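With one protein chain withheld, the remaining protein chains of the complex are depicted in position.
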Amino acid sequence: MDFTFAEDQVLLADAVRRFLVNEVSPELIRELWNRPGGRSQDLWKQLAEQGLTGLSVPTEHGGMGMGDVDWILLARECGYHGVPAPLLESSWVAAGLLAQLPPSELRGRTLEGIADGSLRVALGHAHSPLVADADQANLVLLERDGRLFAVPSSRIAMTAQASIDPSRRLFTVQWDCEPQYCIAEQAAGLMEQAFQRGALAASAQLLGLAQRMLDLAIDYSAQRKQFGKPIGINQALKHHLADVAVKLEFARPVVFRAAHAIANGAPECAVHVSHAKVAASEAALLAARNAMQVHGAMGYTWEMDLQIFMKMAWALDAAWGDRSLHLARVRAHVLAQDAALGPGCTFKEEQQ
Amino acid sequence: MDFTFAEDQVLLADAVRRFLVNEVSPELIRELWNRPGGRSQDLWKQLAEQGLTGLSVPTEHGGMGMGDVDWILLARECGYHGVPAPLLESSWVAAGLLAQLPPSELRGRTLEGIADGSLRVALGHAHSPLVADADQANLVLLERDGRLFAVPSSRIAMTAQASIDPSRRLFTVQWDCEPQYCIAEQAAGLMEQAFQRGALAASAQLLGLAQRMLDLAIDYSAQRKQFGKPIGINQALKHHLADVAVKLEFARPVVFRAAHAIANGAPECAVHVSHAKVAASEAALLAARNAMQVHGAMGYTWEMDLQIFMKMAWALDAAWGDRSLHLARVRAHVLAQDAALGPGCTFKEEQQ
Amino acid sequence: MDLRYTDAERAFRAEIREWLAKHVPARPLKSFDTEEGFAEHRAWERTLYSGRWSMVTWPRELGGRGCSLIEWLIFEEEYWRAGAPLRVNQNGVFLLGPTLMDVGTPEQQARFLPRIASGEDIWAQAWSEPNAGSDMAAIRCSARLDGDHYVVNGQKIWSTRAVWADCAFGLFRTDPQSSRHHGLSFLLTPLDTPGITVRPIRQLNGQTGFAEIFFDDVRIPVANRLGQDGAGWQVAMATAGFERGLMLRSPARFQETARALAALYHQQGCHDGALADDVARGWMDAEAYALSTYMTASRLQKGGHIGAESSTNKVFWSELDIRLHETAQRLAGPFAELTAGAPLALDHGRWLEGYMFAQSGPIYAGTNEIQRNIIAERMLGMPRA
Partner (left out) sequence: MDLRYTDAERAFRAEIREWLAKHVPARPLKSFDTEEGFAEHRAWERTLYSGRWSMVTWPRELGGRGCSLIEWLIFEEEYWRAGAPLRVNQNGVFLLGPTLMDVGTPEQQARFLPRIASGEDIWAQAWSEPNAGSDMAAIRCSARLDGDHYVVNGQKIWSTRAVWADCAFGLFRTDPQSSRHHGLSFLLTPLDTPGITVRPIRQLNGQTGFAEIFFDDVRIPVANRLGQDGAGWQVAMATAGFERGLMLRSPARFQETARALAALYHQQGCHDGALADDVARGWMDAEAYALSTYMTASRLQKGGHIGAESSTNKVFWSELDIRLHETAQRLAGPFAELTAGAPLALDHGRWLEGYMFAQSGPIYAGTNEIQRNIIAERMLGMPRA
């Protein structure tokens, strides 16, 4: 039993953080929000150069062959910095799904493209009609009648559905079922796993977003003066942010554990992921609310960076299964008549 | 439209408050908690002398013939002072039910006894097997198979069920259906109204209890010093008590309005009463929690008066329909397909 | 206590309901935080005025109806029930108007009130400054007396409506030696006076709902001062009392939101028990706010005064508004993130827009932290630090 990250995992996260601090500033995000298409080819190229696009791709296809636990700290950094690119969706979720398929020419070619940054893959799932980044992806993974399709985006009719987070480029899609694009006859298990991985990626980003908003609020409370003193001396504001810290402290291990559960195919994986999504969402939403309150009227302006991360948190709360969906999964687990609850059950499945 | 109390209603409440300040101290409550039987005949006599036992009894039977709106401020005072006597149950709820019956010798005799203080009447209702004060009541009003019975307590086998509030003397009852005690063939409407009146009485007491706990906490926060200053200067404690004040401020009119609804037989009366019970319960529970927190370790002692009123609040939260029951009634109203919601519906039924 | 409306109150309700049914625009107006929407709303104010509905509580001789507070509540209920436009003229009708009637000279009343009533002049607030937000007594904007004018220099911020409004009212430091809430005066000025620059502030939703106002040697006639020189704080506190007290957010607004929330619950085919409770609680709290307001209005009509409970109001409605919209966002599921422009946005994006606006509730008109301090210290008598 060892619930710590390996040193190389921490070092990789540190390196990615340094990279993102330099390359993904709030200014870049604001610029991309105004740019048609909303994406930066340069940034994508840099992500590929860092090896991040190929993290999940097996080494034989030019990737790094890493897993969900390796990803989790990186995904948190992506949240913290608000990376305005579909890195997690394409290179973790979609690549993870493709890697599960039996070897084929398409699979190999696509994974190689993902790894070298030349290809992007989007993914739709059963719990929402919205597909992120469908327009600029080369392929969109979609399910119909229990079968899995990899449809070229050129074969899809799309309607833009604007998100409050302009970094998320959402579409509803219409497509004809063309048999040559079918890549698996049994989609259900693959799609469920991809959905869980997507929810996990969102959870990790929400952790990062919560931390970012907390940090912004701490900074603001130290700089902003009222009645001649920094507003941060007010106990009410201290307690607002202490509440966020507590919420975050107890969301973090839940998300880490969900990553381990997916990576190891734990039988109650779905419950762990749902728990993670709820906990991370609620930490981020509380961070948004309380950071807003600490910022006062300034927090309500476009000018302050807080609004960027607040909107990202609101959007990810809704994406990859909203709280009602995930709470229902946890509830079903806890209220099952034969539920294994109580002390000693936390790592039960990992024991087997 | 006039949502204020009449001057004589306010004056009566003031008089009752002065009486209770003198006659019902925390010391008396503690003494009665330790006394076998737990009741004071002296206090009951004084309540009768004040005319309070006969408030609901029609004037022709020696009472004051007052109504629910007259009672509500008095019931709040009873809560504030923790009156350790079944005044509201016997003289408001049971008397209110009896007054609805067609004239009869039993009805007249009983109402007169209630008015002059020589009789006490207890009441069981469908939502709980617990009957308060069944042992010392002369009669217990009980329903069986849709009929209403007034059973002498001597004909009832009782099992004591200790409440956390020792002022509440609870029993489960066993009794045989003896036709001579039947006082109404159609009990349902009467019992439902009595249940609502009981819930309203509990709501008013909870308002009083919330105010009492708030006052105790304010006093304590001014007297108790830490770090050389009264603890009440701490913003966190100020905000704890401000939260209670807000909750109470917006529970109060809801309770008053429910009294008006019962008094006038408003068609959606049950919803208003349920709203009142939930709002008053939650105000009192928040007051208990936050007053406890302001008192610190002292609040956890038997010695401080806070514990008395806290336990009374906990008990009344459970009594006369718990929050789940009352919330379910409100929910059913709000989520009915033809619900009249929105602006302009607040006093809709009163308009008709 | 009599919770039935009088015949006169019912007739009043029938009258406004009928008028609104005929006049409320069929399609919603654009947001008054846009230029076009502002013009639409100004036109709507004129329409309201044409029916003598623009300021029902004002005296008849000023074009109002001398309504009681209960009638005002009825008006608001019908107004929100009819889905009528938001009031771009709110600062003038509910804040400056009553203040003018209280402390304005007859000349000032004659000059300003009719143009407020008619919607000709739309007023902006000019209270806060960059370093005087919650601490409004820290105001530094100076107004130096020069003959029969004040010469104003400095900066105001968070001025609602200021982007397209005609005039502004606010506090200025007329005694340079003074500190805190002494030596301030309450001045009124057209925004097209030379030396005034208005810089819009872009807010959360991308629109410009408020602005900074820069004053550079702006000359404001002494005749535009409301109340005595140096007595501005007292005048402003009275105004803020109106604001926080009864009229800033009428209960009907939240009752309408609670109604729409129940409709959204059905529309989404929701069966989540916890969300059902949240919807029910939203309705309960909106009702509680309405009942509380009716109680306060009844009391005021009998000569009572509104005190620190205006702070409990502010805390209650602002946090209720957040809860209502949070529940809506949860009901929206995956569509919660879609903005008004998205074809799949629920109810044309009103919930997300409302959720964003609700964020400002616990902040403006005095943060809820300040309100809770006021409740604790002034209403509960707890000791100051």
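Labels A, B and C are assigned to the chains in the order they are written; within every chain, residues are numbered from 1.
By our rule, contacts are C-beta pairs under 8 Å (C-beta built on N, C-alpha and C of every residue); 3 or more make two chains touch, one makes a residue touch a chain.
None of these values were measured; they are calculated from a predicted model.
*Asks:* Sort by label and list the shown chains the missing chain touches.
*Replies:* Even though it is not drawn, that chain still touches A, B, C.
*Asks:* From the list A:L47, A:L111, A:L200 or A:L241, which touches the chain that is not on show?
*Replies:* If we include the chain that is not displayed, A:L241 is the one touching it.
*Asks:* With respect to the chain omitted from the figure, which of B:E105, B:E185 or B:E303 is a touching residue?
*Replies:* B:E303
*Asks:* Sort through B:D68, B:E112 or B:D165 and give me the one touching the missing partner chain.
*Replies:* Per the contact definition at the top, the residue touching the missing chain is B:D165.
*Asks:* In the full complex, which residues of chain B touch the absent chain?
*Replies:* Residues of chain B in touch with the missing chain: 127-130, 159-165, 168, 170, 172, 225-227, 234, 236-237, 289, 292-293, 296-297, 299-303, 307, 314-315, 317-319, 322-325, 327-328.
*Asks:* Residue by residue, what part of chain C touches the chain that was omitted?
*Replies:* 272-274, 276-277
*Asks:* In the complete complex, which positions of chain A touch the hidden chain?
*Replies:* Touch set of chain A with respect to the missing chain: 1-6, 69, 214, 218, 221-222, 229-230, 232-233, 235, 237-239, 241-243, 245-246, 249-254, 256-257, 260, 264, 275, 278-279, 327, 330-331, 334-335, 337, 339, 341-347, 350-351.
Rule of thumb we're sticking to: only the chains that are shown with their structure count from here on.
*Asks:* Quick check: how many Å separate the C-alpha centres of chain B and chain C?
*Replies:* The separation of the two C-alpha centroids amounts to 40 Å.
*Asks:* Of all residues in chain B, which are in touch with two or more distinct other chains?
*Replies:* 235, 239
*Asks:* For chain C, write out the residues touching at least two other chains, lowest number first.
*Replies:* 369, 372
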